[in-house]
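All protein chains but one are shown at their positions in the complex.
So that you can tell them apart, the chains are marked A and B in the order they are listed, and the count of residues begins at 1 in each.
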Amino acid sequence: MSSSLRSRIYTELDRLTLIDPHSHINPHAPASTSLADILGYHYYTELAHSAGMAKAAIEEPGLDPKEKVRRLVEQLGPLENTIQYSWLIETSQRLFGFTEKRVTADNWETLYDLAAAKMAEPGWEDKVLSESNIESVFLTNDFDDPLEGFDTTRYIPCLRTDDLVFHLAKPEVRERLERASSTSLTGAASLHAAIGVLFERFTSRGAKACAISLPPDFSPEPVDQATAETAVQRMLREGITADDETRRVVSHFVFWTLAQFCADVRLPFDLMIGVNRGVYADGVYQGQDLYDSRVSLIQYRRLFNAFPQVTFPISVLASVTNQELVSYAWIFPNVVANGHWWYSNTPSYIEHDAAGRLEAIPQTKQIGYYSDMYKLEFALPKFAMYKRILAKVLAERFVIDRDWSEEEAVTLGHRVLRGNVEAIFRV
Amino acid sequence: MSSSLRSRIYTELDRLTLIDPHSHINPHAPASTSLADILGYHYYTELAHSAGMAKAAIEEPGLDPKEKVRRLVEQLGPLENTIQYSWLIETSQRLFGFTEKRVTADNWETLYDLAAAKMAEPGWEDKVLSESNIESVFLTNDFDDPLEGFDTTRYIPCLRTDDLVFHLAKPEVRERLERASSTSLTGAASLHAAIGVLFERFTSRGAKACAISLPPDFSPEPVDQATAETAVQRMLREGITADDETRRVVSHFVFWTLAQFCADVRLPFDLMIGVNRGVYADGVYQGQDLYDSRVSLIQYRRLFNAFPQVTFPISVLASVTNQELVSYAWIFPNVVANGHWWYSNTPSYIEHDAAGRLEAIPQTKQIGYYSDMYKLEFALPKFAMYKRILAKVLAERFVIDRDWSEEEAVTLGHRVLRGNVEAIFRV
Partner (left out) sequence: MSSSLRSRIYTELDRLTLIDPHSHINPHAPASTSLADILGYHYYTELAHSAGMAKAAIEEPGLDPKEKVRRLVEQLGPLENTIQYSWLIETSQRLFGFTEKRVTADNWETLYDLAAAKMAEPGWEDKVLSESNIESVFLTNDFDDPLEGFDTTRYIPCLRTDDLVFHLAKPEVRERLERASSTSLTGAASLHAAIGVLFERFTSRGAKACAISLPPDFSPEPVDQATAETAVQRMLREGITADDETRRVVSHFVFWTLAQFCADVRLPFDLMIGVNRGVYADGVYQGQDLYDSRVSLIQYRRLFNAFPQVTFPISVLASVTNQELVSYAWIFPNVVANGHWWYSNTPSYIEHDAAGRLEAIPQTKQIGYYSDMYKLEFALPKFAMYKRILAKVLAERFVIDRDWSEEEAVTLGHRVLRGNVEAIFRV
């Protein structure tokens, strides 16, 4: 019974057209042009590398896309158990018409050609979105992105601020900010003003969120004016040779300034908490980051108290932080649980974490899922994975364990899948 | 099969009359007098506030109980998914005769009146206990509670010691202690003596436990006599202006003294580990506390080694600490796992944590559940929730996975539900 129950709930969840509240889509090239775009996704390159493939074989300069696919396919065997491999197969079957369960040395060219043909069809981008039941997608835009040349109702801008908070000491970042804001940076006031210009441009272009990823040891705090002024000026003078404390103060000043602007212009501030960059120095591109799971939302206590008017959709990198997220979202009106991020975006962690959220956070304060994708073709299998797990949790923990009707369960599912995205980001 | 198996085991578990080993019941007003007592439980006010209700609307001075209920009901929609909401509905249906699955703007007055009528019946307190299958309930008594005017075999005193350990620098706490102990505090010896008087009164009035809740950074340690003397005298002189180190030393001295008295009078010492008070400063009453899940039972290593003769029933706030609790209870004869506390008192965490305990801690060393309730009407739905999960774990992990008979599973369930409460607290 449970199995057909799950499948009925899944079917109902799957009918819904969704808004994807976080991705890395390039709106000027949202869809793939060859299977190399699919297999070049860091999940495949890093797993293939982890399973023994040389980085040089993957990242050889000028490598032909087809040859890249051929090489990666040779190394896919060790990954066949992973959920990431299942995304590849589901996409290949449902979007490209591939009919096999594995991609092998014998059949990859068929798949390559099938994909190439589909991707070359006019309207492929529209078709992918429509088959994936996705109507719009949040972007991750550099702060100096001109946000021009694309439909911002389909591809919704989001101001990504990692560079501003953590890399402003680098001359190129500072110059990008000066150019993007038409502001000459001379101290804390002009830095504040420059950030204000960014918020103005982003909101005028339809941005619906500000976002940042944060290392496990970050603990936001306000900085008094004099301290900020001294630190900003020193950083402007000394750049990356500025001492750690100076750079730390500037980070805190910029972060707090961002939160203040989010309050002023009513933008939710997505916090993605817990990543350490570059842990595996010789890893493949985008396959170098890991984490220290010893992080606590208590580090954000001052922030949550200081900005009651800002909504903070929060993603945590490690499942062991999920219960804190549940508890903080249950207590703080401005804390919202957001999706299943990266290393927690695998079925057993999603199941565990989603169950904890659905039974203790108000149903209006949780965003079920985002794709985090770089190419549109991944929305389908990633959301499908989530919807299957959501259907399982709803079937087992609500219909069976708590005697809910299927209709009630589906309504809750629809809310976390879509309704809350609309309400929280006001799209 | 699993579903009817669970239901058969549940039925057997549900037959048992229980002793609730931890609550916040006021023995002079144990039952509710209106639905405002039910909806005023911090679980509803904090969740309603988290979902958008203004604190002022909930905590308006002089607010009429019925108006309070009306306002809260308006905000219940967002909470309908939560397990806490299900407690409200189960209580309403089973104790008040409510027949609907939701409390809404349209039906709340019916429920209000049903509840009021029941609560006004003579013997309501007895009836609630009897319908809940509860025969006695542990209290949480302030150290200066006179413990008079109630039946201490039904409402079992428990000496709560947070104020002594953490707030003795406050003049009012010190005065309460001096009054309650008829002792003038002049130094470590008189403080020790005063605490001794409390233990004497509590045990003479049938107290069965000493209890305390502890922040994540607390790590008990003995204090030598000279250091204690200096710190206690300074704290007595300086009160809340005493420096942090002085207050820290006094905390440790008092805590260690409590453990010593527990040894002397053979009282179990309930440790509730992990809460940070007042994290959300503008939260509703009792809805301000959160935690840092980075806590370890290794912090209690000296305590467990120093007091082998004291039983420590331990509750942990975060599920990520549960495995440590399992391991420490498996190794230390004096460590006992106790219930599912607060933010871990939701089904998926209970299921995970109970399973871990039942398969690795000796069956005599685990207390299944306590209600933590403020009003008697909550024992029924909270224990029912626990018994359903316990039945699920016993069915799936013992009968199915380990080939136990149903009778064996039920016997284990009865032991953690009741037998161990009797044996460990000697009631």
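FYI, a residue touches a chain if its C-beta (ideal position, glycine included) is under 8 Å from a C-beta of that chain, and two chains touch if they have at least 3 such contacts.
Model, not experiment: these values are computed from the prediction.
The omitted chain makes contact with just one of the residues A:Leu5, A:Ala31, A:Leu47 or A:Met119: A:Leu47.
Per the touch definition above, the residue from B:Lys68, B:Arg160, B:Arg294 or B:His340 contacting the chain not shown is B:Arg294. Checked against the full complex, the candidates A:Ser3, A:Ser182 or A:Thr241 give a single residue touching the omitted chain, namely A:Ser3. Residues of chain A that touch the chain left out of the display are 3, 46-47, 49-52, 78-84, 86, 276, 279-283, 287-288, 290-294, 318-320, 343-344, 346-349, 352, 388, 392. Against the chain not shown here, chain B presents residues 1, 294, 296-298, 301, 304-305, 308, 320-321, 323-324, 326-333, 352, 355-356, 358-365, 397-398, 400-402, 412.
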